[in-house]
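A single protein chain has been omitted from the complex, and every remaining protein chain is retained in its original position.
Right after this comes chain A.
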Amino acid sequence: MTSSVQQDNTPKAVAGASAIQARREADDPHSPVARFGAGKPLKLDAGVELSHLQIAYQTYGEPNAARSNAILVCHALTGDQHAASLNPVTGKPGWWETLVGPGKPIDTERFYVICANVLGGCMGTTGPASTNPITGLPYGLDMPVVTIRDMVNAQAMLLDHLGIDKLLCVAGGSMGGMQVLQWAASYPERVFSALPIATGARHSAQNIAFHEVGRQAVMADPDWRGGHYLADGVTPHRGLAVARMAAHITYMSDQSLHNKFGRRLQDRAMPTFGFDADFQVESYLRHQGESFVQRFDPNSYLYVTRAMDYFDLAADHDGVLANAFRGAKTRFCVVSFTSDWLFPTEDSRAIVHALNASGANVSFTEIESDKGHDAFLLHEPELTAITRGFLDSAARAFGLPAARQA
């Protein structure tokens, strides 16, 4: 920003500053970066190779001498590598500080925790907002479409780079859970335990439908400009905000929206008989949309939602999900939430049935919560207890020393 005598602290200026910061993160993130040169391309499911791959990641805690205490945390659709550290764009705490940190279930005093921005993301791992080193311009739609498996293969390259052969655990919720399942299927020998939360082995038709609404909102914004908005110095923020508003509804439950807002009016005693945000819930959604566009790249939203749509683990294994885990030695702990209608318990149960059929060691629990899909990101005491119990037991079986008694 230009140096001015008087700092502009109006909301609009602050928002503009974070948008600029977000734009910078795509190439030069506030986190370590692993760069893979032209000689180490990533072979994508789309049938093309992606060279000059860059992966932005965060680590918490220290690896032990045997490098056997590593836990990979996988983020959801709009998450990033800042699982347990201040987000450089929003200034907010990490997205999984409920579970990751010193003394927490994913204990950074005990474990070496790694979290990478996904392929196709916009926080420093190669994605449509990144500069294509060959052209010097943002990839935009020249970026090949990526899949969950591509994301996982990229993470495997990062682990090689970090010298981690085998993970004590891979954990994640929602799209992060999809990556967990893909990890267990693609690299069973590298995954000692897996914790997929609020997820499914495939994206349902309903979920694809919601994503399509979001993508159409982005692409219907005239400032999308066929995906070339970055070159033109504009951004389809209205479209992306609408996409986020629609998506946000799916992350909550009817009950949680009701508890939070009910039919209460926003700063007014009477309805205005207009189309302003009369209701608190409208105001809340508008705010969610507006703050999201400050930190997320619209094209990246298209790519990452697409990756989730394409996810169907059974289809990659002759239509039989159990085949994906055949002979797996990995221990699984599958978790769902009662009020999650985006990834309902039946989706988790399908995973569990497949794991049972393949003879895998599996725990499964449905946690009672009224917070909807987002419950995995929020304070849920049972999730905390289960994660701690599962990881303690896995660590013990993996030969790690016991946790220090609090």
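One rule holds for everything that comes next: a contact is a pair of C-beta atoms (placed from the backbone, for glycine too) under 8 Å apart; a residue touches a chain by one contact, two chains touch by 3 or more; residues count from 1.
Definition applied: contacts and distances are computed from a predicted model.
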Per UniProt, the name of the complex member that is left out, chosen from "Glycine cleavage system H protein", "Aldehyde dehydrogenase family protein", "RNA polymerase sigma-70 factor (ECF subfamily)" or "Methionine biosynthesis protein MetW": "Methionine biosynthesis protein MetW"
Candidates A:100, A:328 or A:367 - the one touching the absent chain: A:367
Hidden-chain contact residue, picked from the options A:210, A:376 or A:390: A:390
Candidate in contact with the missing chain, chosen from A:252, A:293, A:333 or A:400: A:333
Absent-chain interface as seen on chain A, which is shown: 331, 333, 349, 352-353, 356-357, 359, 361-368, 382, 385-386, 388-390, 392-393, 396
